[in-house]
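What follows is part of the complex, with its chains left where they were.
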Amino acid sequence: MIALSPTEVSAIWLSLKVAMGVALATTVPAVLLGWLMARREFRGKILVESLIHAPLVIPPVVTGYLLLIVFGRHGAIGKWLAEVFDIRLVFTWQGAVLASAIVALPLAVRSVRLAVSLVDRRLEEAALTLGYSPFRTFMKVTLPLAWPGILGGILLAFSRSLGEFGATITFAGNVEGSTQTLPLAIYSALQVPGEENVAMRLVVASLVLCFASLLLSEVLTRRAKYKLGVRRDS
Amino acid sequence: DFTVFAAASTTDVLKELAASHKEQGGEPVRFNFASSGALARQIDAGAPADLFVSANAKWMDWLETQSACRKETRFDLAANSLVMVAPPGSSLAFDGTISGRVAVGDFKSVPAGMYAKEALEHLGWLETWRPNLVPTSSVRTALLYVQRGEVAAGIVYATDAQAAGHLEVVGTFPAEAHSPIVYPVAAISGNKAALQFLDFLKTAKAKAILKKHGFADPEKTNHKDSKSTKKSGTKPSCTSCLSGERK
Amino acid sequence: MKLDVDIYLKQGRFLLDAQFKCFESALGIFGPSGCGKSTLFRALAGLVRPDGGHIILGGQTLFDASRRVFVPPHRRHIGLVFQDARLFPHWSVEQNLRAGECVKGRTLDRPYSFDDIVELLNIGHLIHRAVDDLSGGEKQRIAIGRTLLSNPRLMLMDEPVSGLDVSLKSQILPFLAQVHQSLKIPTVLISHDLGEILQLTDQLLLMREGSVVGNNTLDQLVRNPATLSELKGADLTNMIRVRVRKHDETKGITLLEVPRNPDYTIEMKRDSGLEPGREISLGIAANQIVLATQRMGSISIRNQLPGSVLKIIHTDDRSICHIETPAGILFAEITPGTEQELGLCEGSATWVLFKGLSIERI
């Protein structure tokens, strides 16, 4: 029960790698899109928002399928990537990152958006009068103040990708050591009668990863709170 | 009405069977299509199933050990065979040589993968092919990869190949190369209407529908000992209807 | 500062419609709560875009509706001390103070150092604190320091010292005046206390209900009954220029003389920091000035100047006398009864008396 097979260990590592990749890959777009959604009004905003939200609503399997169509060898972007950069995403762990990231992005964007919309604009005004350009104001005032939301968003993306199954398996496949993440391994185990304990062992591994990431995020949030000067006990 | 839990891969054929059954005065069927494993567990957890159509024997066996199905009503509804498909115009030969990736169900968890493993082992191709294999989470995904041209070939059921169309069937694995690919069915409850449907499934009419969808008759294919390890020439009996369906 | 403002700006039902020019280097803004003072500041700083008109500062067009010019706030180099402190909660006090320093080139020619400001505002002990649990007055001081340290070319201050205790006020205001004068940072100050404004300037912008209803020196505004009535409620204050003559330790006074008429001396409470010969400004509240028909002996009022009544303005319950004295024209507020009793009318000779302790340095 405790000893993990090499396959399982590799699935855990891969999951971690993919989840961290997702966390890294979603941060910048989530911050940009979250800010855009929170602070700008433009025509078709709601369409953009729908687009961002789509991977949340569409079953992940379909997302994977659509990714395959777009990023596959014969897909519009996939072809171009392969020809120009010799990058192939299908069946690679980068592909798993892409799939998970797309599925997780709406969660991260929502979180950032909420936090940015709750940042006190009067502080941004103060920064502007001190000579901060809008960009600098964003980097130095808005972002740090929205930090709990950004961190929360990254955490959500990380966690969601630890649990992502449908899109990854469809787009990136289930190749041991390169795309077989924890959920895929769990799924495989569940398909064999009597291997429930293997599945549960892997579930526990997932939970441990989740716990660790929460712990880390808690530490970072606390530090941020401290920096934000929010009294924790009053 | 009554409820049939059926493996997702049998979706279209079972729907047609149900329609035909209804035409003949049978009660309407409610379906629950999912993976065999999910269904078996649901049944075990007390889901209100009346019949269970499994995509492999293992899950039915498991239900039997849980005494969650009526053993005496079990029979094999249909059989299937394993084929290698490739995108149209492929120059692949079915002779043990391989180039490019081959999508195949996960050896451990996907029934089609298990059969494929047996067959490849039996043919002695496994070790050469291993680096080229891409395990997938379901046979559908394997098929999808072939359709999208992500892989050079895939090992799927003959029925899938037929239904998908537009694909080149490079070869059919001989039936004796793997354990029989059968779809066991058994009653779960004592529902009369369900038992009627079970009986209907044994009729010639039902067999015709199954055949139309590319399934083989389990009795006829059940000869594990016959040894026909010949190459691409050994097209299964249903290949003709495959080509017939292509239009 | 050459400031030319002609803007209108609608905010909900409130309309700010302000036209004024200012050629002085400092300006005070005075007006009742909700008259649009802070809104005017927001427009000047570029935080809100007026619906029409223009703003020209020192030759540079900051905003012009017709020419579609709008310089964004961070390019205006206009410092704004907000009515609420608006400190950055994620930074320490020091980081807040230094916020403006990280903007490239902004603070190169700043004539005071970080430490100067810290010392002046008496915030040395707060430097490493988080800003969230500072007291109200502490926050306000940090906000002032932050803006000063960003080295703006124009300072806008929205009631910067309200909520500070008298001794802090009496430290900070003169410093602001000094910064303004010696460093020539043009300054606009909103305050409900005329005395505070006068420490900086006697140039006043009177506002009411979104409009400018007066723009002149306090002197001139008081002379005009229309603008005088806008000042009602404010404590009218006289400003006179004097030169320090000497200090008298035993009497506890500083002796001053009126530069134009050195024969006339004025006594105030001793401020040994003033070196003899230096010229300073004094403020004397109009209602603290006593009039008498003759010089008075045996009385605690040490300062007595002869004068003659130029004009008397009657408002509903008081009389404002403009009196020509050797120290300039002074206003005295008296009751109509006293006016009759003393028989004051335009042209009468009178003595102007004020206590040394009613004098504020400004």
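Read from first to last, the chains carry the letters A, B and C; within each, the first residue is number 1.
Keep in mind that, in the parts below, contacts are C-beta pairs under 8 Å (C-beta built on N, C-alpha and C of every residue); 3 or more make two chains touch, one makes a residue touch a chain.
Predicted, not measured: the structure shown is a model, and the values here were computed from it.
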Only one copy of each distinct protein chain appears here; what is the full stoichiometry of the complex in this structure file, written with the labels shown? A x2, B x1, C x2
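Here is the rule we go by: only the chains that are shown with their structure count from here on.
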Should the pattern of chain-chain touching be classed as line, ring, star, complete or other? line
When the mean CA coordinate of each chain is compared with the mean CA coordinate of the whole protein, which chain is closest? A
As a quick test, compute the distance in whole Å between the mean CA positions of chain A and chain B. 37
Round to the nearest whole Å and give the separation of the Cα centres of chain A and chain C. 56
At what distance in angstrom does the C-alpha mean of chain C lie from that of chain B? 91
Please output the residue numbers of chain B that touch at least 2 other chains, ranges allowed. none
Residues of chain A whose C-beta touches two or more other chains: none
In their shared complex, at which residues does chain B touch chain A? 35, 37, 40, 58-59, 61-62, 101, 103, 106, 108-110, 134-137, 141, 144-145, 148-150
The residues of chain C that touch chain A in their complex are 45-47, 72-74, 77-80, 82, 84, 86, 88-91, 99-100, 103, 106, 130-133, 146-147, 150
Touching residues (chain side chain A, partner chain B) in the complex: 65, 68-69, 72-75, 90-91, 169-170, 173-176, 180, 184, 187-194
